[in-house]
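Note that this complex is displayed minus one protein chain, with the remaining chains in position.
First chain written, first letter: the chains are A, B and C, and each begins at residue 1.
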Amino acid sequence: MTGKEFMLAAFEAISHNIIEHEEYLNHLDNAIGDGDHGTNMARFSHIILKDLPEFSADHDDLGEIMHHVGMCCITEIGGSAGPLFGKFFLQASLSNKNNTFMEAANWVLAFEEGTMGVSQIGQSTEGEKTMLDALFPASRAMQETLEEGKSLPEIFLAGAEAAEKGVEFTKTIQASKGRAAYIGQRSIGHQDPGATTVMLMLQSMHKTAVDMHVE
Amino acid sequence: MTGKEFMLAAFEAISHNIIEHEEYLNHLDNAIGDGDHGTNMARFSHIILKDLPEFSADHDDLGEIMHHVGMCCITEIGGSAGPLFGKFFLQASLSNKNNTFMEAANWVLAFEEGTMGVSQIGQSTEGEKTMLDALFPASRAMQETLEEGKSLPEIFLAGAEAAEKGVEFTKTIQASKGRAAYIGQRSIGHQDPGATTVMLMLQSMHKTAVDMHVE
Amino acid sequence: MKKFINKPENLEIETARGMALAKPNILRQLPGCNIMVRQNKKTDRVALVFGCGSGHEPAPNGYVGYGMLDAGIPGKLFSSPTPDMLLKGIKEVQTEAGVLCIIVNYTGDVLNFRMAMEMAQMENIAVESVIIADDVATQKTKSVGRRGLAGVALVMKIAGAEAEMGSDLYRVKEVAEWAASGLRTIGVACRPCIIPSDGEPSFELGETEMEIGMGLHGEPGVLRCDMMSAKDTVHQMLELILLDCNYENSEVVVLINGLGGTPPMELYVINQCIHDYLAEHGIKIYDTMIGNFMTSLEMGGFSISLMRLDPHLKALYDAAAVTSVIRR
Partner (left out) sequence: MKKFINKPENLEIETARGMALAKPNILRQLPGCNIMVRQNKKTDRVALVFGCGSGHEPAPNGYVGYGMLDAGIPGKLFSSPTPDMLLKGIKEVQTEAGVLCIIVNYTGDVLNFRMAMEMAQMENIAVESVIIADDVATQKTKSVGRRGLAGVALVMKIAGAEAEMGSDLYRVKEVAEWAASGLRTIGVACRPCIIPSDGEPSFELGETEMEIGMGLHGEPGVLRCDMMSAKDTVHQMLELILLDCNYENSEVVVLINGLGGTPPMELYVINQCIHDYLAEHGIKIYDTMIGNFMTSLEMGGFSISLMRLDPHLKALYDAAAVTSVIRR
């Protein structure tokens, strides 16, 4: 079971991780997009680091905190990733409204609902070389490990590993959504920046869960 | 006394002379203007060479021929020189309407009236570094030699020599009319292209008069 | 960098303010942001909202005013306005008749609008959209569809006029989609624009090269080649349009859009080439609009749009409009 403390630590870890990879994400986006994905995500991360501790000082509702993060995605990221990650967190927040604690099952459900939100707003699905190629496999892996009765660190680990495989998979396919779709076949061989961000997020979730010894 | 034959020969000589000096006139205009005076005058000269023999085939009235040349200046030269030389020949043509022959006095009067026309349309006078610095002295010199009873070749020679002095004089003064006026003091040291054209014209008149043994 | 600007980070807000200050009778800028709304708010007619990246001036805010847009929402340079800004604009101009969002078909724009529309619907605002995908340089069959180009200005004119007539939201959307269905655009670029933040050109092009079909942000086109005469360039471009859409015996409006660095003289020369080509192909021209309608900073080049007209669209095209750019 996790509370506000874990959530804040997780978003802090995610933000640092993204900021560290800003150049890398830009580089990935440069190959098949417009080269701004790292800048977009880092801008958001800096805001989260500054703003989230403040906001959560007088908010204990984890659904509300996730909703706040979603709104922050929407206003700060821009580009395609803004509404996509925004939708992810807004959707994930719904089933946690009024929760001050989240069980493993809450996390897995939130992740699944967030993923569905991205798919809906993006009108896209797996195999189109987008962040969904990390989100869907991760969601499935987390569901399975949950059903196997694993702990939250193990669940996040499974998610992170599935996302990593998803990122590898994006290298092999042609984009049919997003900017990368314009360059057609030439997108093959490059990994999707959005999927990479999802992987980085899950890796940070896992690490935070391990470090904080949550169950 | 001169007739159509002389007039045609004179305009032909003038045209050739200008075409020969096209680059030179452009070069002079480049220093203090926009570098097109030679091109402008040569365009006109080519038309005269082609068109004037044709036109005068069924026109014996010398005033009409001069008027035609003036109109050709107006339509073909462009820039400032177009209306100026146009006005010169239109004005010069007036006192020769219905003349099939011109005496020396007719030529001198025509030149004077043409000069006055340029001054009027240009709202300019001697000493402003324009073609008038050739026209006015030439007109006076021709008047004087006429009064001295000299022959037409001598009258044109006096005009050409006075124009040449005028051209030299333009080097020493600052422009207060035309494009060259914009560059102020920097115009000093350069000779005026329009005045140079007047000199070339009078030199051709003189040469034609000598060659054709007119009186 | 030879630009008359101040700090690049203030570019978008200064641009919006500069537009608002020029036409205070037409435009009202929402405090603290770049959103522009009409001075005389509609009360009972469908409201029209359009947003796109900054750098495409006079789009979007130049089209705000009677008979066209109710709100214009520019994003950062060359990137879509965010959902919160779009929502703010939508809420500001919404009426009981609802709001129609006009969207140029870039993933970012579509996603941001979609999100904003969802949020608006959660606040019980009736909102619909029409997506403009007029660029024949991109394939219709692609899942992402075609890019949107300057032709959107014509759809704004049509939809804006239909809305002023008092038609309901579904009718306004239907008419906009009908207009868009007969709309095709093709662009060409010969000089990149310079991105203000780093002073770098938006793409590389050889000394004598141009690219037909290039997108508004330097997206790849269909043919990179040596500069051709205006006539040959126009022929190549119109051929691509006519291959895609049959305008024979149709009456069309022609929109010739300068990309920012191509001067009026060239656009007029281009127009007579277009006119001759269309005449040869049995296409009747109802009207021609020439100017800078949707630029890419100072990019060199232009686009040609054709929009098919029927009697109803003609009336809408001619209907009154009072915006900074288009007046009827």
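A few comments on the model shown:
The rule is short, and it goes like this: contacts are C-beta pairs under 8 Å (C-beta built on N, C-alpha and C of every residue); 3 or more make two chains touch, one makes a residue touch a chain.
Everything numeric here is computed off the predicted structure, so don't read it as measured data.
Considering the entire complex, the omitted chain makes contact with B, C.
Considering B:Pro83, B:Gly114, B:Gly159 or B:Pro193, the position touching the chain not shown turns out to be B:Pro83 (whole complex). Checked against the full complex, the one of B:Gly63, B:Gly122, B:Pro153 or B:Pro193 touching the unshown chain is B:Gly122.
Against the chain not displayed here, subunit B makes contact via residues 34, 36, 71, 74-80, 82-84, 86-87, 121-122, 128, 176-179, 181-183.
Listed for subunit C, the residues touching the missing chain in the whole complex are 1-6, 11, 14-19, 21-23, 54-55, 57-58, 62, 188, 190-191, 193, 208, 210, 227, 229-231, 233, 260-273, 275, 285, 288-292, 295, 297-298, 300, 302, 324, 327-328.
Criterion: only the chains that are shown with their structure count from here on.
Shared contacts of subunit B and subunit C, meaning chains that touch the two of them, come down to nothing at all. Of all chains, the one whose CA centroid is most distant from that of subunit C is B. Centre-to-centre, using mean CA coordinates, subunit A is 34 Å away from subunit C.
A separation of 85 Å divides the Cα centre of subunit A from that of subunit B.
Within subunit B, no positions touching two or more other chains are listed.
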